[in-house]
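Let me give you the structure first, and then I'll get to my questions.
Of the protein chains in this complex, one is absent; all others appear in place.
Coming up: chain A.
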Amino acid sequence: MKSNLKWIQLAIVFVLIIALPAFFPSGYYYRVGALIFVNALSVVGLVILIGYAGQISLGHAGFAGIGAYACALGPDYVGLHPAFSVILGAVVSAGMAALIGKPILRLKGYYLAVATLGFGILVSMVLTNERALTGGPDGTAVAKLGLRSWLKDAGIKLSSGEFWYLVCGAVLLIGVWIALNLFHSATGRAMRALHGSEVAARTVGIDVAQVKLQAFVISAVYASVAGSLLALQNKFITPDVAGFMHSIEMVTMAVLGGVNSVLGATLGAAILTLLPQVLTIFAEYEQLVMGLVMILVMIFLPKGLLPSIAARLRGRGE
């Protein structure tokens, strides 16, 4: 039954990715789709950290920044192909997460939030101030992946929008699959146990520090890969990607959609990516509407959009 649900969720994501382009009136929608997938990927990472393990992070944009700049700098300084730079970024992010996660995951609640916040701001400051290396606040160009022209030679012609829609969709699918698998694995159960009660989890023999660190590292890798995908498709990156607002945006997406649910988080990412596009006619009120949406969701659907609506429809209510 449970693993059935996993395959159904995975199938929904797959069908949506494949079927949606049929409704796209122009190439611009591929771009929006690809952005949704990138955001959804980092938010799925946060679901593992916040939803499964119950730890907060307000600094995950820092990892997105590391992933993005790995793709920008890897080809220039290390001579790595951009595709391998994604892996380099993920390895550096994982290493960094393991290093800083050890001391700061001992903190709880607000203290943990502030510590992760500090990390995110540090990364953003390094990217902004190390001009010689990163190009400073004006940003830097990112090398082409080269896969699209390779496909073109093989006879498959895709526009840039279509190509990145498919690549980001495929990576999101893999990300969702791993997250759903993790949920039902021993590690995932340990994470959820410590979310429920740290003391109880420790009593039944779970290495709490180790499990927390695992969740932190995994979610960091998600954010890093998302950052890399963003850099590669934009072909240009600025330190904004590691900015504080980006961290907040990620957490907001997760909370809005439902932080315990992988699909909910994806929905949250979709809504908050789409909203600014829909609201362009009254751009001045965009922040207002976003804030209002957040407040209403928190008051009426505290578990997030998807889980709350699903529960209502099932007739259990809140």
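Heads up, the rule we're going with is that contacts are C-beta pairs under 8 Å (C-beta built on N, C-alpha and C of every residue); 3 or more make two chains touch, one makes a residue touch a chain; residues count from 1.
The rule is simple: contacts and distances are computed from a predicted model.
Engineer: Match the chain absent from this complex view to the correct UniProt protein name in "Ion-translocating oxidoreductase complex subunit E", "Transketolase", "Branched-chain amino acid transport system substrate-binding protein" or "Acetolactate synthase small subunit".
Structural biologist: "Branched-chain amino acid transport system substrate-binding protein"
Engineer: Check the options A:Leu230, A:Met253 or A:Val297 and report the residue that touches the missing chain.
Structural biologist: Result: among the candidates, A:Leu230 touches the missing chain.
Engineer: If you put the missing chain back, which residues of chain A would it touch?
Structural biologist: Where chain A meets the chain not shown: residues 5, 8-9, 12, 15-16, 20, 23-29, 31-32, 35, 128-129, 131, 136-139, 141, 160-161, 230, 234-238, 240-241, 263-264, 266-267, 270-271, 274, 276-278, 280, 283-284, 286-287, 305-306, 309-310, 313-314.
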